[in-house]
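Below is one structure, written out as structure tokens; the observations come after it.
Not every chain is included here, but those present sit where they belong.
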Amino acid sequence: MEYLVHIEVAWPADGNPDDLTRLTALERNRAGELAAAGTIRRMWRIPGQRANWGLWEAPDATALHAAIASLPLFPWLSVEVHPLAAHPSDPDRAGGR
Amino acid sequence: MEYLVHIEVAWPADGNPDDLTRLTALERNRAGELAAAGTIRRMWRIPGQRANWGLWEAPDATALHAAIASLPLFPWLSVEVHPLAAHPSDPDRAGGR
């Protein structure tokens, strides 16, 4: 099942920049693993913000939570999950799912 | 450029069902054309609602507006457009765009 996920990173403006650099590198790495596993299918930055929209795939909400909570920046994330249903006009529909 | 588009159909509950059937058929047809043209790339129904999330691609906001306004149900649509920027963790990134 696909989910549209809005993630905002609430890193404090006066936080340690080295910590952010290190955590961001770990985050990229973990996101790469989730992409390789097919969990993260698309990800876009929201212009002007430390935030993104992502298209995630997971068997159910429990597995989706586990994937999101595995992100190293999770304690700083503010997350909204939108469940998605199939739409007859979806171009990818013919290919199954 | 890609855009995340939220569309809600405000068809009145007491509207003529035949009109809705006819307009929905036209809408499906037009959406198919926009998908074939690469303008609508993905579309999902929001469960429980007459609403959808769509991933649209257009050269700029003017072209995007023209595409959305070409939908037969446009007078009944309530639309929010979210511009999308590239994200380093987007799995589709390597493939260009």
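For reference, chains read A and B in written order, and residue numbers begin at 1 within each chain.
Just so it is clear, contacts are C-beta pairs under 8 Å (C-beta built on N, C-alpha and C of every residue); 3 or more make two chains touch, one makes a residue touch a chain.
Just so you know, these numbers come straight off a predicted model, no measurement behind them.
Copy number for the full complex, please, knowing 2 are shown in place.
Copies present in the complete complex number 10.
What we mean here is this: only the chains that are shown with their structure count from here on.
Averaging over Cα atoms per chain, report the distance between chain A and chain B in Å.
About 22 Å separates the centre of chain A from that of chain B.
Could you please specify the touching residues of chain B with respect to chain A in the complex?
For chain B paired with chain A, touching residues are 2, 4, 27-28, 31-32, 35, 40-47, 52-53, 55, 82-92.
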